[in-house]
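In what follows, a single structure is set out as structure tokens and then discussed.
Subset of chains shown; positions unchanged.
Per-chain numbering from 1; labels A, B, C and D assigned in written order.
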């Protein structure tokens, strides 16, 4: 075992009956690393987690933890914690007892147990709900019980399946901090699924992007966010203006168009084999540039304002600071897709 | 959505009234005979008399023991079987459940006769044991407490399995995986999660088995060779031979109390696991 | 309006009874016959419950139960002058309990069926011999064969007190060896077939199946003699169809009907005019001599000692 | 994993062998030429099967038993399902009392039930025996209907009923459309247990029989009292296969709601 592969998935294939959900997945995770698992609904995130936890029989491939092949080790012997997307709280147990469940199984008793459970409840803000049954809690409260239940266990690997999806933004920030604190204190290796990119960016050491049961890209948050390697990842992380390249030309609604000199040289120096180019809405410059467009839609997003433009290239999304003067539907605008900002894509899928 | 008391009563009362009128009232009147002084007034002397007899005590304890053994065995086997059945594909599930149900339709007398064929000195079991060299001479399994146990278990196990199947079927799907990842071994999963979530099934199944074992007449009579007295045997003697219905009602009441106690005990057992001290 | 006669009988051989007794009688009387079946106890319990408003007109029960019924005031004296066949009955059947409340319509011997190749039975006590006991099924005291068998064992042990203490103790002492104390005589054929047992005291009416097993099985004639039992007819007190009931009883006791029932091996006749071929007779309890020789327990003794027998039995055998 | 995957088939094999063993002896005997039960069976013949159909009293009492088992179980389910629904979905005052009352019939020895009903229902109210039997069997099956169905309902999430109502279903409609299909297993179990209990019921029926009215198991016991010939085995086998048929039909019937 190298340090770089504390937890490793090797050619992991997982299936429900005959339908393969995850195929040939390879992934190495360092000890203490915090991995965010991203990907569209149904791409196999939960499935992968269940296999790591030992809840799903592996069709082929291996799971190794700390040098040992645990592919056939039963779930209760893995020291892998899992917070279920569906919470899976025990309906017959109170909040307190739900959180205490695993600790008791470890043999913890008395004040030690109580202190631990109480602090777990406190960390998710549910101290006053200890005696409620799960059915008497709101959705977000249930989710926090599930979170507390898996965190107090301090497993070697903690898998969190959309741990914060039902929490408000404010609370989510607190919980993020809490996760980081626990991670720092216990050095746990953590994989969490999230659909909230801010969360992934803020928390993760590395982000794994999955697509249809396969890994599409692995990288640091900056990598994924700024340097998506494929059109799929680019689209997924918010590069909404994406164009394929064909013979060095950009394929648009208006046909193949030559790249500007800037862009052309930017590419040939940085990514000579690029198969496409992508710009986030925020990267599109409005009010100046070689292209023409008409405002077809607009929406407010707090700090900024988004415009949907009808252009010869096809629809273009642009985002500008909310403090800038607003454009109305039907306004004609010039815009640019600045060369230095374009993300070159290696694969176009 | 469900806070309407009138609605709840309208749903529950017909059954309750029916059971009370058709069943409870007549039975209570009959049982009250056992508490009556012929000259008027009430007494429990029939019960103190009953229990002051050492034979009766022994029979009581034996009945209790056999009932408990059969109930525990059928619970253990029943959970394993029900678990296995529930995890089958829908089609196979139906077929296997059908197989479990089949023996229920055999007349209990015929079934005990079949056990005579199986357990007899020249029966299949003894033949197999001898062929495998497990025993030299044929074992005397028939006409013993063991035979009664086997007969009762076969008679009542299906009731337990069927009760448990319906309880297991709707268990929240992720409860067991959740317990597993929290470190529970299969025994703990069962004890702490499955049992409390299926307690209604266990209570009903357990009560059926226990009560059935207490009040079974034919199986102890035939498979026990009448060497092993049970309370129901005494009850039957009072009714069938002595025509003493008051004495019979005393034994019946004792049986009822035993069943009721078992019912409550079962509920306790199933719930005990989650009565935990919370210092919150 | 058509008259209805309600009778209460044992549940046995109802198809044959229907053919031989019920249907022909309905034709003769132009009435409707309603049949209630069951064992003595539950039928007596129902008669008791319906005492104020009797449902049943005529009941067929055991001799001892008949005495119990009469003691409980459930039955009436039988006007034997209305029974044209009364005089044809064996004497023992005419008024078995001596209270004028019942008439015997069939009786049976009880002795020991045994494997003649494996053992030799000369006395009731032979069943308890060490070399035999572990191949014997003995009737439970609560069955019809239980007390008579114990009674005969008492005679063999020369300790024949009405409380049957000595025979019960003797059986109790062998309880570990005796294969089973049977409740239903039907299981004996099974046990005999499987060679679990070689011998058991049985009523003659269950004899036939043993002869078909392919083993040498004999009917013992122990030196103490055979015992047995008798079933009787009674008329319910307060019956509204008394005459019809008597007419029915008379029909049942007729030589023709008794012969037919005997030929089907259902009931041994209590009508001495019945003549049977040897093959049939051998499977029944037939003939005046036989009838007279049976050592029956008097009903009063049975009734008065029943509870005591059971108590002793439970202590010595059931413990 | 392998231990677990073996657990299921092995458990099932052992349990079914244990439960079905005696049944196979019975079936074998039904088709045997011998006079007793035996294994292996002595020869092959259909005479015992044929004999079953010639015993006249079996026919009448079979009809009675079938009526009681199906009618009584149906009546118990009609009374019991609403009650179990109330018990598991509402905060019902006195819920424990109701539960105890409806469950009581399973813990009282049958002889006592039969006698009590005879003395205090049949005689004083001059209730017909058939009706009395029907009432008694309904009461006896009621506990299964209530408790077994409750076991299913307790574990069934209740938000789906709300969802059905919001999609335009009436409360009753929601019950039939989304609750019933999900507790079919429980209802089926209750039906099977009830049917079998009723159909095999001896002690209660002993006293509740009257002129011309008898149930099949009582008849069978009477028939077997003195002579046991394999026709009882044959009858038992026939009944077992019939019950499979009935269970199958009930399945279809209860499963119907799936397509409503």
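Heads up, the rule we're going with is that contacts are C-beta pairs under 8 Å (C-beta built on N, C-alpha and C of every residue); 3 or more make two chains touch, one makes a residue touch a chain.
Only a predicted model underlies this, so the values are computations on that prediction, with no experimental measurement involved.
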item	value
Formula for the entire assembly, written in the chain labels shown	A x2, B x1, C x1, D x1
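By our rule, only the chains that are shown with their structure count from here on.
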item	value
By number of C-beta contact pairs, the top two chains	B-D
Most widely separated chain from subunit C, with each centre as the mean of CA atoms	A
Separation of mean Cα positions, subunit D and subunit A [Å, integer]	55
Separation of mean Cα positions, subunit D and subunit C [Å, integer]	36
Subunit A and subunit C, separation of their C-alpha mean positions in angstrom	88
Residues of subunit B touching at least two other chains	109, 113, 116-117, 123, 172, 197, 236, 239, 245
Shared interface positions of subunit D, touching two or more other chains	37-38, 115, 119, 224, 228
Contacting residues of subunit B [partner subunit A, same complex]	172, 174-175, 177-185, 188, 192-193, 196-197, 274, 276, 278-280
Subunit D-facing residues of subunit C, complex	6, 8, 10-12, 14-15, 18, 34-39, 42, 45-46, 49-50, 53, 55-56, 184-187, 189-190, 193-194, 205-206, 209, 212-213
Subunit C-touching residues of subunit D, taken from the complex the two chains share	35-38, 54-57, 115, 118-119, 122-123, 206-207, 209-212, 214, 218-219, 222-229
